[in-house]
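Input: one structure, supplied below.
Apart from one protein chain that is not included, each protein chain of the complex appears where it belongs.
Each chain gets a letter, A and B, in the order it is written, and its residues are counted from 1.
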Amino acid sequence: MNQGGLPVFLTDALSGDGVPATLVTQIGEQQISDWHDYWRPALEETLARLRVIGVPRARWPQTTHWNWESKTKQVVGLLAFRGFAITSQGVTQGLMRVDLNHSGRQATQIGKPLVYVEYLEVAPWNRAEFAKPRYRGVGTALLTAAVDLSLEEGFHGRIGLHSLTQAESFYRDACGMSDLGIDENYDNLRYFEMTSEQATAFLG
Amino acid sequence: MATHRDETWWKTRAQREEGHYIGAGSLALDPQFADTSRPQLVEREQTRVAFGKLIELMRRRKGWTVEELASEADLDIGDVLLIEDDLAVPPEPRAVYQLAKVFEIPQINLMQVSGLTVPRDPNLRQETVRFAARSQSVEKLSQSEHLALEQFVSVLSRATIESASDQSDTASTNNS
Partner (left out) sequence: MQEKKTMTLNLSEAEMQTLDELSVKKDLSKTAVLRQALRLYQTIEARLDLGHKLFIEDSAQNDKSELMLL
């Protein structure tokens, strides 16, 4: 299957060099295979290492039970759900699933449709809990895709998401999103939204 | 989609990620599809995390040290430490039985959470994974730890009542 792809760049975290990558606008067989064959073993290894060096569980990844094969199968053929992947060096570096059925909660955009990021995960070797993350920019590339989709669909760049506990500072400080507080109806995760103006600033 | 973004554009934005953890989404278990041939590699690990964390939080809620819990439950201190901290070693059935008694949790449910028995209740499985993901490791029980613990214990206590009534329904169907 020929997957649509748009060029993006990641950064090699060690050297600082730009690394060519591709934004794939669906989660296909290749991405699921990569998740199973590369992400899972790397995650097992991370957990084993975190245990050995005694890192408190508060800093363990919260998504070890996520199954991207199930997440993809769940929404096959449904117009409202889109999958995205970042690939580089022949391997999937990040995955994201979005839902177009959601609306804004923030006062300035209540009831206005936005792209809701249901799941966003970067490959284990790109994460902060690794001693030396390999590539930087995967999360940013995926969020950029979400904002671009929002613009394409006429939602003016609006996006929303529930942040994993450890990731809150990224959305608030690095992405400039609005913090709408803890959502008791959603695993007590913190909910963030990006307004149209914030999206313009984000894409800068 | 915008196509005018060059390498510099991407690299400037990638720099913002430094020092940040990135991820988003619900902690609930994914629905199981009958034709998924790839098993959940870390579900057992997740169950052990939940069990160890549950025992630790229940102990701290009572204000007990590891030694005090071991004494109350008639277990070795080493056994308690293994249960709370070492995911590689499965607990002994007797230890789970004693802990269920001490903490007044239905034994049948604690056995499922410990991983010693096959999980039967999909809701309990779901809640176990959620609890493992939500609980954090700090000295005093924080408010969110309290909430997570209360909710999980409530599910553990409820699950027996519902599965017992399922069993009696099945029995009466079989008898008719």
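Operating definition for what follows: contacts are C-beta pairs under 8 Å (C-beta built on N, C-alpha and C of every residue); 3 or more make two chains touch, one makes a residue touch a chain.
These numbers come from a predicted model, not from an experiment.
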Which shown chains does the chain we cannot see touch?
A
For the chain that's not shown, point to the residue among A:Ser33, A:Asn101 or A:Ser169 touching it.
A:Asn101
From the listed residues A:Asp12, A:Glu44, A:Glu153 or A:Glu168, report the one that touches the chain absent from this view.
A:Glu153
Could you tell me which of A:Gly54, A:Gly111 or A:Gly204 touches the chain that is not displayed?
A:Gly111
Give me the subunit A residues in contact with the hidden chain, please.
78-81, 100-101, 103, 111-113, 152-156
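The working rule: only the chains that are shown with their structure count from here on.
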Which positions of subunit A touch subunit B when the two form their complex?
6, 8-11, 16, 18, 36, 40, 43-44, 47, 51, 56-58, 60-67, 69-71, 73-74, 117-122, 127-129, 136-141, 144-145, 148-149, 152, 161-167, 169-171, 173-175, 186-189, 203
In the complex, go through subunit B and note every residue touching subunit A.
1-3, 5, 7, 9-11, 13-33, 36, 38, 40-43, 45-46, 49, 53, 86-88, 129-130, 133-138, 144, 147-148
